[in-house]
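With one protein chain held back, the other chains of the complex are shown just where they sit.
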Amino acid sequence: MARSFSVRAQPGFTTVALICFFLLYLPIATLVVYAFNAGTSIAIWEGFSLRWFHQAWNNSQVIDASIRSVQIATAAAILATICATMAALATTRTRAYRGLTAKYAFINAPLMVPEIVTAVALLIVFSRVKIATGYSGLGYLILAHTAFCIPFAYLPIRARLEAMDLSLETAAADLYATRWQAFRRVTLPLLWPGILAGLMLAFVISLDDVVITEFVKSGGQDTLPTYMLGQLRRVVTPEMNAISTVFLAISILIVTVFFFISRKRDV
Amino acid sequence: MPSAAGCDDNQRSRQKERDVFSGVIVPEKPDRNAIEVRGVSKRFGIGENAFKALDNVSVTIRENEFFTLLGPSGCGKTTLLRLIAGFDFPTEGQIMLHGQDIAPLPPFKRPVNTVFQSYALFPHMTVGQNIGFGLEMLGKPKAEVKARVDQMLRLVRMEALKDRRTSQISGGQQQRVALARALAPSPKVLLLDEPLSALDYKLRKEMQSELKRLQTETGITFIFVTHDQEEALTMSDRIAVMSAGKILQVGAPWEIYDRPADRFVADFIGETNFLPGTLGAIENGRTTVTLSSGAMLPATLAEGYVPNGPATIVVRPEHARAIREGGDLRGQVENIVYFGTDTHIHVRLDDRNLFTVRQQNSRSRDCGFVVGDAVGVAIAPDGAQVLKD
């Protein structure tokens, strides 16, 4: 039987794609598997065990760093999302006005600058401020994280606003809603999925950051990623795998929720 | 006070409306004119690139009238509607609602509601919540809102769908919800921006008579925007034909069709033949036109129009007949197009102009001509009108 001619097929593309997917997940799968290794090696399998999860759980440094990571990510994500929502409302669905393009460029600037450059820039500035004010708390990290999270939170919120039918707010105004009532009753409920998506993106981005945190943190302010980066210099045990596995699981959970929120077509 | 019967009714309904619009400015003295547009211009952009969407437009819309703004896309009809609704501000001029200039007011302070082309139903609310939105924003008590919502649902025959999401109902039903929502706060004037354009042919016909019924039942002034001349002719009390930011003619449908003020109106509404001719003496708005063939035709003139010398006259295809011998004009059959109810015969006149004749079909015979036949065109008495150019 003759197979019908497929317009979409290209020779070898499927093979390359499947290999890519396989290779993309192979290291991650290996990492997760060896987290359950009973032995101390991250290459030789010695049987199933949860000992490394126990060890990580009882490692106060790990727990401290985790709590700090979550604290920073929560604060930064909320701040960034509020700022991004306001900025998105200010920069969408309008005639071009003076400064609009500049605003776009400015809001997206953190995406354009290599992380290492931002990191040293903040190191320079914050080290001065720390000396000048004597304050060396988590505020610096939260501020830095908020700044680079804003463009990520801005992205889905802006997309949602752009896709929203402008005549809905016009209709609200026509039906005697004041500007604030129209925002509260029409814009905000419809924007909500975008805000939620932005919040989660910002949270994950903040949680993942290594470079900027590494340069901005004061002594004893390790987050989980910077703690892990420090540990990688030493002999690595499956404890790292265990920590990574938990971290991965949380990230994937958030990304999954995000994925389904942003992919949802109807309102 | 007008001495008409139903004056009491009028007063009572006015009182009711005032209740609805507490907090919203309601004009005190009723006037026969609902909306008076006075010398309104609207420019978008500034300087060299400015685009004049409306150019010194004046028009008066009467109370309880079904008034249509008709014109091709980009003629300014939607702009004018948006100015009345308050979504845009006029660059010049005033918009009077019962004698008060509402042009500087924001939309939420105007007792005017809109049915949007896209319906603009709130997707996160139910049908009932959509309809009640306006009253809720006016701060009406819950019970009153509920009663009014139910009343509106009955009016548009949608009682069963009150708790549905707007995404779960059909296009025609969405249309009804949009209407009910806009009518619920009993506006002074209802604005409709091409509300039927998204519906298919049959549903459109249905909604046309539905709209007409709602207008009669509610007694609210409707301002209807469309580019569909047939829709305009069948539904309106009066029509304003617009082109390039100007109102060309305002009149009842028959006036627009039979007494077009100028070439654009004649061309835009229905099919028309244009013929060059020379005018004779004018008497009581009537004259005699000498065509290029030498034939003399009696013709009417637009009111107050006193031209002389060469002019253009219009003849509707149904006001002419194709005949074998004689006729006011002679030519050759160039094409025959069958339309079911009637047949169009395109005649290439001896002066090389094209002339279309519409002939009613009959079951027993065809039109009687074939392409290439020599043919005469007989124009009905009173069938010709001199155009303002």
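Quick notes on this one:
Residue numbering begins at 1 within each chain, and the chains themselves are lettered A and B in the order written.
Throughout what follows, a contact is a pair of C-beta atoms (placed from the backbone, for glycine too) under 8 Å apart; a residue touches a chain by one contact, two chains touch by 3 or more.
The rule is simple: contacts and distances are computed from a predicted model.
According to its UniProt record, the chain left out of view corresponds to "ABC transporter permease" among "FAD binding domain-containing protein", "NADH-quinone oxidoreductase subunit K", "Bifunctional protein PyrR" or "ABC transporter permease".
Only one residue in the set B:90, B:134 or B:331 touches the chain that does not appear here, and it is B:90.
Shown as candidates are A:123, A:138, A:159 or A:261; the residue that touches the absent chain is A:123. Contact between subunit B and the absent chain runs through residues 88-95, 101, 103-106. Of the residues in subunit A, those that touch the hidden partner chain are 5, 7-14, 16-18, 20-21, 23-28, 30-31, 34, 41-44, 79, 82-84, 86-87, 89-91, 94, 97-99, 103, 106-107, 109-110, 112-125, 127, 143-144, 146-148, 150, 154, 201, 204, 207-208, 210-211, 215, 225, 228-229, 232, 236, 240-241, 244, 247-248, 251-252, 254-256, 258-259, 263.
Throughout what follows, only the chains that are shown with their structure count from here on.
Those residues of subunit A that touch subunit B in the complex are listed here as 165, 167-168, 170-178, 181, 185-186, 189-190, 266-267. Within the complex formed with subunit A, the residues of subunit B that make contact are 24, 85-87, 106-109, 112-114, 116, 118, 120-124, 133-134, 137-138, 167, 181-182, 185.
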